[in-house]
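Every protein chain except one is present and positioned as in the full complex.
What follows is chain A.
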Amino acid sequence: MPGITREEVAHLARLARLELKDEELDHFAGQLDDIIGAVARVSEVADQDVPPTSHPLPLTNVMRADEVRPSLTPEQALSGAPAQEQQRFKVPQILGEES
């Protein structure tokens, strides 16, 4: 497996919406490389014919009755909002100016 480079960390950070500082890129590249190097042992079983387990319980869809129940009021739901307007979450601009 290839080592994790500074550029790769920058790419991962973009995917994960983390605006990392320059000095963090170097710091994390070394650490992530160490961790990946250590945990890569799992690929020892990659060729084995073993079904994957994603969850400890054999889960199927769990449905509930479609009934009206008490829920949060708009005030409660918005109580933690960084910004709000007219009973809505107010967010920064999503589309560019030109669109």
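In the analysis below, a contact is a pair of C-beta atoms (placed from the backbone, for glycine too) under 8 Å apart; a residue touches a chain by one contact, two chains touch by 3 or more; residues count from 1.
Heads up, the rule we're going with is that contacts and distances are computed from a predicted model.
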| item | value |
| --- | --- |
| Name per UniProt, for the chain absent here [options: "3-methyl-2-oxobutanoate dehydrogenase (2-methylpropanoyl-transferring)", "Phosphate-binding protein PstS", "Glutamyl-tRNA(Gln) amidotransferase subunit A" or "ABC transporter permease"] | "Glutamyl-tRNA(Gln) amidotransferase subunit A" |
| For chain A, residues in touch with the removed chain | 1, 4, 8-9, 12-21, 24, 28, 31-32, 34-36, 38-46, 48, 50-57, 59, 62, 64, 72, 76-77, 79-83, 89, 91-94, 96 |
